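Here the structure is laid out as structure tokens; the discussion comes afterwards.
Omission of a single protein chain aside, the complex is shown with its protein chains in their original locations.
First chain written, first letter: the chains are A and B, and each begins at residue 1.
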Amino acid sequence: MRAGRIASAAAFTLPLLALLVLWEVVVRAFDVSPRVFPAIEPVVKAGIDSIADGSLIRHIGASLVRIALGTSIGILVAVPLGIAMGTNRAVSAFFTPLLRFFSVLAGIAWIPIATLWFGYGFGAITFVIFNAVFFVVAYNTLLGVTGIAMPLRHAALSLGATRRQLLTEVLLPGALPNIVTGIRTGLGFAWRGLIAAEMIATDVGLGYMLFVARDFYRTEVIVLGMIVIGALWLLIDRLLLAPLERATIERWGLVRAA
Amino acid sequence: MSAAVAISPWQRLWGAYVRGSARHPALASLVPFVPVIVLWAAVARSGIFPPVFFPGPVEVLRKFDTLMANGILPAYLEDSVVRLAAGTATGLALGIPLGLLIGMSDRAHRALWPALLFFQAIGDIAWLPILLIWFGFGLTTMIFVIVYTVLFPVVLNTVLGVRSVPLELHRAALSLGASKARVVWEVVLPGALPNIMTGLRNGLGFGWRALIAAEIIVGTSGIGFLMFDARRAGSVVEIMLGMIVLGVLWYIVDGWVLAPIERATGERWGLVTR
Partner (left out) sequence: MKSLTITHLQKTYFDPFAARQVTAIRDISLTVEAGDFVSVVGPSGCGKTTMLNLIAGFLPPTGGEIRVDGRAVSGPGPDRGVVFQSFALFPWRTVLDNVAFGPKMRGVPKARRHEIAQEYLALAGLAHAAERYPNELSGGMQQRVGVVRALANEPDVLLMDEPFASVDAQTRMTLQEELTRIWAQRRSTVLFITHDVNEAVFLSNRVVVLSHGSVLDDIAIDLPRPRSWDALIEDAAFKTLAARVLQQVRAA
């Protein structure tokens, strides 16, 4: 088991290491100007510096807090709402097109209006993240609830379930695969919306770090930021989303393992 | 004998609605918006929020007329759509072959998959600053962002599609005399097509959003720019108009162009791996 895990971790990192080598080789071989693309060393140095003076931690911290908050609130509001909408056929038929429409306006499109309503800073960004998560999760929850076959609900009722028990024992678990998919998609939108919003609406955070570095042509900071953003998302995916999906969806055989 | 149960007027109305929306599916998609618009108008009229912050549907509609009349909206729409089309076409041209390769070759899969996942994790937006340094505030930057965004769903779904083609179909083709190349063209590609369509549909959705983001942050024209510029001028009406145009446009494209294509291929052939 351990050997398998180590092997797959190695299989994952090896090609990336190869990429790093390629990066360094290309930059040296073509004598690429540091303004266009930095070599590995300046990036590492920029990384060490920004950790040392605490700025990287601050930016990462700010971004993570915003996304954690916005996403949590979004999920907490969207799931109950989605379930409530899904239990009544007429209500769900009514809200499905609406939610689908608003899902399209993923986080980013809300930035202009958010900054006008809330001004620059934490409120606007959290609002953007909330929207990115809320509509998608609500829509998917709705889809999940309506997708629960009638026989399952009937079975629960004929086994004596009350309305509340129907909710917790059938509707919630039954809709969970869709909810998890919705969270994954919503989180993706939220992450991108966060970076975009931080570029234009605040003065701390990873997006801001990237954008300000551009002003000073500090490509090594930009590349550092991009790598950090990529790594963070991979961590979120591997440590948060994948285990969630494994524990729920795949275990119950509702979706084939990827 | 069945008792004569009277049909209530509500049932008649419901019946008319069900029949109407079966013949015109658009009805089922549009009717739910009516109460929303009414609610919007009511909230705007009530003055809970200052009208500067929360205009009503009437003002937005008026602004729509103005911008259509003076040609700004059509021009911006055209710009946005052209960028999206160019970016998507490029994304498809790059993504499908890449997906085929990765799907069919274990070696390619092992070598490229981690990099694919990593670059997908970075996301298109994070590329903007460095793109701005390389290409400035122009069309190239925006196309790059769209291509980047469209690429990943297309590749991922193509890989899924390729892998969902049952081994027996490969074998059947080979035992009927097809060369390896012919198998790709005659079996793998059609077999993966439904999933590729799904990938295209997702990619287009992401691409659309990426375009707007790029226009908001970078742009010189386009719907996203319309919203950004309006924000600078503090005009909520245009922002709302922009958002509605976005939503409606996507709704139309997805519902009336993409979904039917996806259905015509995937469902017609009884495939579609979700």
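The definition used in the following text is that contacts are C-beta pairs under 8 Å (C-beta built on N, C-alpha and C of every residue); 3 or more make two chains touch, one makes a residue touch a chain.
Small disclaimer: the values here were computed from a predicted structure and weren't measured.
Asker: Using the document's definition of touch, tell me which of A:112, A:144 or A:174 contacts the absent chain.
Answerer: A:174
Asker: Of the residues A:19, A:40, A:64 or A:161, I need the one that contacts the missing chain.
Answerer: The single option touching the absent chain is A:161.
Asker: Kindly state which of the options A:19, A:152, A:167 or A:244 is in contact with the chain not pictured.
Answerer: Answering carefully, the residue with contact to the hidden chain is A:152.
Asker: Tell me where the left-out chain touches subunit A, residue by residue.
Answerer: Residues touching the hidden chain, for subunit A, are 149, 151-152, 154-162, 165, 169-170, 173-174, 176, 248, 251-254.
Asker: By the contact criterion defined above, which parts of subunit B meet the unshown chain? Give residue numbers in ascending order.
Answerer: 1-3, 5, 7, 11-12, 14-19, 22
Criterion: only the chains that are shown with their structure count from here on.
Asker: Measure off the straight-line distance from the CA centroid of subunit A to the CA centroid of subunit B, and report it in whole Å.
Answerer: Taking the average C-alpha coordinate of subunit A and of subunit B, the gap between them is 19 Å.
Asker: How about subunit B: which of its residues touch subunit A in the complex?
Answerer: Against subunit A, subunit B makes touches at 28-30, 32-33, 36, 53, 110-115, 117-119, 121-130, 132-134, 205, 208-209, 212-213, 216-217, 224, 227-228, 230-231, 234, 236, 239-240, 242-243, 246-247, 250-251, 254.
Asker: Provide the residue numbers of subunit A that touch subunit B in the complex, in ascending order.
Answerer: Subunit A reaches subunit B through residues 11-16, 18-19, 35-36, 93-98, 100-102, 104-106, 108-113, 115-117, 189, 191-192, 195-196, 199-200, 207, 210-211, 213-214, 217, 219, 222-223, 225-227, 229-234, 237.
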